[in-house]
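The complex appears here without one of its protein chains, the remainder shown in place.
As written, the chains take the letters A and B, and residue 1 is the first residue of each chain.
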Amino acid sequence: MFKKLIEESTGKSPWLFHINAGSCNGCDIELVSVLTPRYDAERLGFKLAGSPRHADIVVVTGPITAQSLPRVLRSIEQVPEPRCIVTMGSCPQSGNVFRGSYSICGPLSKYVHVDVDVAGCTPKPEAVIDGLALATKILQEKRRAMK
Amino acid sequence: MNMLSLQHFPIYSIMVLFLGAFLIVIFGKSKVFRHAVALLATFASFFFMAMLFKPVMLEGQTIAYWMGNRVPAGGYAIGIALEVDALSLFFGLLVSCVVFIACVYSIQYMSHDDNVPQYYTLFLMLAGGVMGLVLSGDLFNMFIMVEILTFAAVALTAFRNTANGALEAAFKYLVVGCIGSTCILAGTIMLYAQVHTLNLAQMSALIPGNLSTATKVAFALLFIGFCTKAFLVPFHPLAADAHGAAPASISVLISGVLTKSGIYGLIRLSYFLFQSMALGTMQFWLVFLGSVSMFVCVTMALAQHDFKRLLAFHSISQIGYVLASVGLCTAFGISAGLYHAMNHTLFKGLLFLAAGAVLHETGTTDLGKLGGLSRKMPHTTVLFLIGAFSISGIPPFNGFASKWMIYQATYQKAVETGNIGFLLVTICALVTSTLTLASFVKVTQSVFFGQLPKEYENVKEVPFGMRLAMGILAAMCLVTGLLPEAVTRYLTEPAARAVFAVTDYINNMMGAGYAQSAMTAPPAVQSVSFASAGVWSPISWLCLLMIALLAVSIVAIAGKYDRVSVKSPENLGGKYDLFYGGEQTVYSQVGGDDLFWGFKHNWRHYFSFMHELHSGVVNDYSLWAVVALALAIVYALIVL
Partner (left out) sequence: MIIEALKYLAYVLIFPGFLFCFLTGMLLCGIDRKLVARMQKRVGPPILQPFYDFFKLCGKETIIPAAANRTVFLLAPLVGLAALVVLQLFIPVFGFSAFSNVADVIVILYLLLIPALSIMIGGAATGSPYAGVGLSREMVTVLSCELPLVLVLLAVGKKVGAATGSGLCFSLSEIVRYQMLNGSLLGKLSMLPAAAAFLMVIPGETGSHPFDAAEAETEICEGMLAEYSGAPLGVYKLSHAVKLLTMTSLFVMLFLGGIGGAIQNLILGAGLSGGAAGALIILLDVLVLFALCAAITAAAISFVHAVTARLKIEQIFKYYWTVVAALALVSLVLAWYGL
């Protein structure tokens, strides 16, 4: 029963940790707009956490610059299991307009397993919420798979 | 008289210490010998005191002892006397017990120093001086003992004279300490000129009815003299310097024992010799002095950046609690004050020993340079935390029990007298307690938690002997906190009763009926009642806490509290590092003296004022002493 309760709860309380990996700030603003009164992702239990130790879902924005790569990876490592990684915007998936630049190390999926990609430049808040909801499902799956 | 009769025990208990000092001077070259003598002497001293526990504390006897059996003749006490009532025994027990523990600690703590035989000689002289002071029945002998202990303490302060500031601290202590001792001598002489006797009991009978200008001035002189010994405001800067420089085991004695002798002197002076505590103005004086000491010194402590100096200021702050409570002139207040005095000796001893352990291993007590020692010295950390919780009054440790009684006593006094001033004391005491907690959180973070600096990677736990001494004190902190009823019933209440039993004290010494015939007015007998306003039963509280902790733990374990976490650090590396916003871990310790800047910012004017005031110049401190003396004389002339 206890296990079921935890599983159930895992789907209802995903906390986000947001990493900016060289983003142009557009996605960052758009992520925050998801939490505003208009879209209010908190009704699904989403909350921005201050430290990766508290997070369930890591949201990465930006094209993964060379400077940010080790920091992004270290922060992701510090998130306790089960965790989900969501890329937001086109940059972390393809490099977007920055593709081919000498200072870009993307895409993120070269380094870690990315669970959900939310494409767009920038993605609409609805798309972001959809992606996060999907990530929540995956999170629940991962929790079920633990032990 | 039989050599083993109880009558002799007080003098034995003083003598063994001096004898030990003497033997170590002669034969101290041998390490084993001097350790054996020091341990034996301090333990014997404690043993003799403990043997007196039953007759004095339980049966209410007072032990009067005339040296060379020179009993009073013709109504005058000529001989030298020792008189042990419950008050003296209370302090005697406390002193001898802590001296023994400090001695155990010293053996390993001082092993790296030079001139160790001299250390033990001075150590035992200091202990003997304090024992002599609290057991003496003679004012002039009290002065002699004060001199012995002051000079022993000065020499021990400068013992590590290669350390930075040790000689300076000793010099300051010497100058102001001598002003204090001189005050005591002058006061003694003036009183002798007035009443032609030096026996405490006889003086207590003769002085109160015959106050003249000279006796009033003498009161002020003695008062300031004992204040110097207790390091009360305005003599507090000395303590900080002395503690900062002295070896930790000596700090324990200076803070736990020497200051108590000052408090003891003040009690004897104002409750016995002058019996002036029934006056509201005298109560105000003591309580005011106590409150100012507790508040000023706790704020000073918050601003310190040296572990031992911080503890030194706290020690005066706690003495302030004791004095404020003792000055209430209620049985409950005195009982509470003495209880706190005892607790202070225990937890402050523990804290100084912990500071000594840190110094022993790392070579510094600078809060800004230390950090993260809890992983290297886990036992010391736990013992330090017990001391820190005790002094901050966190239940169930002993500081809480006595502080709780002090709050009750001051508040009760406020309600009884309708004087809102006593209420301020309650508030001041409560706030001071939280400030105390704050500064110990600072120490905890700056020394034991936080990050370990590179140069202390190889620090080890201190040797067993040192941990043993700390462990004994920590256990005593817990026990006296858990059994407040037993402590008050068997230790502090008899002592508090003795404070009000002046007539018995006189008659025991001078012969039955002397007090009634000599005193012009019998002392107003206070009703000695220990009815308290609330209930505090730590045992049941602790049971509750344990059950709750158990319940929480079970739930937590059921919730996989710890199962998943036990993983060896993966190759990924960064996972078990601290979170630095994604950066690689670098050394960055948050600690040191400015930890509570949010608080200090609001008090910046106060702190800068204090900073300017405490110039560190001995001339200034001497001036303070003289000004305090002048004020005391004026006040005594007006109110007595």
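The rule is short, and it goes like this: a residue touches a chain if its C-beta (ideal position, glycine included) is under 8 Å from a C-beta of that chain, and two chains touch if they have at least 3 such contacts.
Fair warning: this is a prediction, and the values are worked out from it, not measured in the lab.
Note that of B:Val415, B:Leu613 or B:Val634, the residue touching the chain absent from this view is B:Val415.
Of the options B:Lys31, B:Arg70, B:Arg375 or B:His611, the residue whose C-beta touches the omitted chain is B:Arg375. Interface note for the absent chain: among B:Ile26, B:Ala214 or B:Val431, the touching residue is B:Val431. Residue B:Phe596 is the one among B:Phe33, B:Phe140, B:Phe171 or B:Phe596 that touches the chain missing from this view.
Between the chain not shown and the residues B:Phe274, B:Trp404, B:Tyr514 or B:Tyr635, the one that touches is B:Trp404. Within the entire complex, the positions of subunit A that touch the omitted partner chain are 3, 5-10, 12-13, 15, 37, 40, 42-45, 48-51, 53-54, 56, 78, 80-82, 143, 146.
Taking the whole complex into account, subunit B touches the unshown chain at residues 371-372, 374-375, 378, 381, 385, 392-395, 400, 404, 407-408, 411-412, 415-416, 420, 423, 426-427, 430-431, 434-435, 437-438, 441-442, 444-445, 449-452, 533-537, 540-541, 544-545, 547-549, 551-553, 555-556, 559-562, 564-565, 569, 575-581, 585, 588-591, 595-599, 601-602.
Methods note: only the chains that are shown with their structure count from here on.
For the pair subunit A and subunit B, the distance between mean C-alpha positions equals 59 Å.
Chain contact summary for the complex, subunit A toward subunit B: residues 2, 6, 19, 51-53, 68, 70-75, 77-78, 81, 146.
Subunit B makes touch with subunit A in their complex at residues 558-559, 564, 572-575, 577, 579, 581-584.
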